[in-house]
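Notes for the one structure printed next.
Note that this complex is displayed minus one protein chain, with the remaining chains in position.
Residue numbering begins at 1 within each chain, and the chains themselves are lettered A, B and C in the order written.
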Amino acid sequence: MTNDQHAGQPAHQNHAGIPLYVAFLVVLAIITACEWAIFKFRVSLGISNFVLVAALSVMSLVKFFMVVGWYMHLRYDPKLLKINFIFAFLLVMGIALGLLTLMSAHG
Amino acid sequence: MSTHLETNTGVDNRKFAMWTLIGSECFLFGTLITNYLINRNRSVTGPTGQEIFNIDLTTLSTFDLLLSSVAMAFAVYYCKHKKLRPMQWSLATVALFGLFFLGFQYYEFSHFLHEGLGLSTNVFGASFYMLTGCHGLHVAVGVMIISTLLIKSLIKGEAWFNDDVVEICGLYWHFVDVIWIIIFTVVYLFVYV
Amino acid sequence: MVSLVRLLKVLSFLFLASGLNGCFEKLPMSTAHVVTEWGRQINHVYLITTVIVSLIFVAVAIPFCYAIWKFREKEGETRMPKQITGNHKLEIIWTLVPIVLLIFIFLPTLEVIMKRAEAPPEDSLVIEAIGHQWWWEFKYPSLGITTANEMFVPENTHITIKATSGDVIHAFWIPRWGGKIDTLPGIINQITYVTPSIEDAEKGDYYQGHCTELCGLSHARMRYEAVVLTKDRFQQWSKVAMQPPVIASTLEKKGQELFMSKTCFTCHAIEGTQANGKIGPNLTNFGNRRHLAAGTLNNTKDGLHTWLRDSVDSKPDYQTIKPGSLMVFGPNFELTEGDIKALTAYLQHSTAKTY
Partner (left out) sequence: MSNHGAPKTGLWSWITTVDHKRIAALYGFSALLFFVLGGVEAIMMRTQLIVPNNDFITARTFNSMVTMHGTTMIFLVVMPLSGAFFNFLTPLMIGARDVAFPRLNALSFWVFLFGGLLLNFGFVINEAPRGGWFGYANLTELQYTPDLSADFWAMGLQVVGLASLIASINFFVTILNMRCKGMTLLKMPMFIWTTLVTQVLLFLSLPVITIALVMITFDRHFGTGFFNPGVGGSVVLWQHLFWVFGHPEVYILILPAMGIVSEILATFSRKPLFGYSVMVYSTCAIGFLGFAVWAHHMFTTGLGPWATTFFVAATMLIAVPTGVKIFNWISTVWGGRIKITTASLFGLSFVAMFTFGGLSGIMHSSAPIDSQHQDTYFVVAHFHYVLYGGAVMGLFGGIFYWFPKISGRFLNETLGQIQFWLYMIGFNMTFFPMHFLGVQGMPRRNYTYAPDMGWDLWNFICTIGAYMTAVGGILFAINLFYSLKKGEKAPADPWDARTLEWTIPSPPPEYNFGIEPTVTHLDDFWHRKYDEEGHKKQLPPPAKYDPHAIHLPGPSYWPICLAAGLTCGAAGFFLKGFGLYVSLVGVAVILISAYGWAYEEA
């Protein structure tokens, strides 16, 4: 996989600007407010535990990848950086799930 | 050093190193979060999450960190476009909100201590303080770095527009915010799970 | 010449590995001579794996040694070898063949693991094995017996050993029964056996066990034995095991008084007397044991004498026979030879039960 493309020239001049950052801020704020609301009124809204966990996990992952993708502009960086980060993230998720199942089995 | 050295991946060495450090920190916080999830229900005595967490305060501190993250994005943008005043204001906002976050955390910790949850009270407290403490430490280091950038920019003014360094600090700061997003969900919102 | 020596050495490995594996004599801790069903299953998988592994070693060693011998640089040779960089067919072959061979090992392993996980039958005799720093405590909850360092079991019975620890991590392992389990503090691990049938009915068969997890200074001195008795002798034993000591002579009487006066009772317990210390091993049926101090010394007159003498003479924190053992006394503690004789008589005779 040859990757000797042009060097050092920031590629994101045209995409990200102040309006985009502000828009992202609003979206992130709304998601956080939703998380707070779902959690706060889970009883009155009658949300089961499973749905709560699923919804909150999805929302936090969306926020996670929004910040990583756009604020850290991983989306515009070379493929190697993406592989490096995604590999580390998935591997640690795998090991964390492994550890949790092993330790919960232990009681 | 390697300022704008022609590199194979087109990414500056220091930025690549920061991303590798972020990969490594993923494992650091991954282990801490796993340790918290394992230990949160194993306490024998003392208060646990359900009795002690105050979700409203924590949501506020999450907003606060979100704002500082956006301010950091502004700072990086202004630095690339050589706008001195806006960059300095953004950096100041980042540092300020970082301090607010640390203030929230200080208040939360003293409140928990007052409620009787010390480091050695129970295993839940120990793993909770280790996780949020380690994250707080990273926020403190971030605030220190950003304030040194701000001071350097105030002294040097127009002569100093090192967008590489500001961008790398931005990466670090955004990562610290992203970790808080996960901690906020896993620790505070999964309390009844 | 050089590779010839190498060839000899590799062949000697093969001879040593296969030859010796078979002719291990019947040694107390040998994993080759197992007596229980679980041990036989392990050795069955063990044999399959050893055969496959030895075959692979031969299949690798012979071409390797031949290549070194054939393609070594002779005097003044300037042949330029063909610059082969790879061969995809070969790569596929030596990826698939190992996978197939490993499946031959994996299937019997899986079978044994799953058979091992079956729940024990209801009437299984439950024995609690509790590891302490450097001795073993065995409790029989259904029979109300507490003993130490020698685990009496009936022959041909299904037993369930619930292993846990009172302080650090130890490991319960009787090589000739097969398979070990870690005794973790705060967690109860379980290992089940069908005890072997008996060969020497009169004295009972002794199977050597050893703690196999580093547990501090005297990890090497933490041994124990499983004693297999015939079913009816075991019943007799379980009835008499917890009877109080029988004082038969004045020497034993003096021994008992010494035992109660010289702080022995604060650590050790003997049923039927006011000694009920929990720190040290339970000595109710000490007389029937072949060894003392967890398999360190023989339970004879001079064995106990050495043990008592050493625990009095050594400096407080470092007992020479069993380093780190808590049975050490400060400088102002004194045991005369007469005291030791009396204590020996009391401990070895009055606590001995007949079964």
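In the analysis below, a contact is a pair of C-beta atoms (placed from the backbone, for glycine too) under 8 Å apart; a residue touches a chain by one contact, two chains touch by 3 or more.
Here the structure is a predicted model, which is why all the values come from computation and not from measurement.
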Among shown chains, those touching the left-out chain: A, B, C
Option from A:I47, A:M66 or A:L91 whose C-beta touches the chain left out: A:L91
Residues of subunit B (touch criterion as defined above) contacting the omitted chain: 1-3, 5, 7-9, 11, 13-14, 16-17, 20-21, 23-25, 27-28, 31-32, 35, 38-39, 42-45, 119-120, 122-123, 126-127, 130, 148
Interface residues of subunit A (partner: the chain not displayed): 1-4, 80, 88, 91-92, 94-95, 98-99, 101-103, 105-106
Chain not shown, touching residues in subunit C: 2, 6, 9-10, 13, 16-17, 20-21, 24-25, 27-32, 41-42, 45-46, 49-50, 53, 56-57, 60-61, 63-64, 67-68, 71-73, 77, 79-87, 90-91, 94-95, 98-99, 102, 105-106, 109-110, 112-114, 116-117, 133, 167-169, 171, 173, 175, 178-182, 184-187, 189-190, 208, 210-220, 223, 295, 318, 323-324
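Heads up, the rule we're going with is that only the chains that are shown with their structure count from here on.
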Averaged-CA centre spacing for the pair subunit C and subunit B, given as whole angstrom: 52
CA centroid of subunit A to CA centroid of subunit B, Å: 15
Parts of subunit B lying in touch with subunit A, wherever the complex brings them together: 4, 6-12, 16, 19-20, 22-24, 26-27, 30-31, 33-34, 37-38, 55-56, 59, 62-63, 66-67, 69-70, 72-74, 77, 80, 163, 170-171, 174-175, 177-178, 181-182, 184-186, 188-190, 192-193
Residues on subunit A engaged by subunit B in the complex (per definition of touch): 3-10, 13, 16-18, 21-22, 24-25, 28-29, 32-33, 35-36, 39-40, 42, 49, 52-53, 56-57, 59-60, 63-64, 67-68, 71-72, 77-78, 80-81, 84-85, 87-89, 91-93, 95-96, 99-100, 103-104
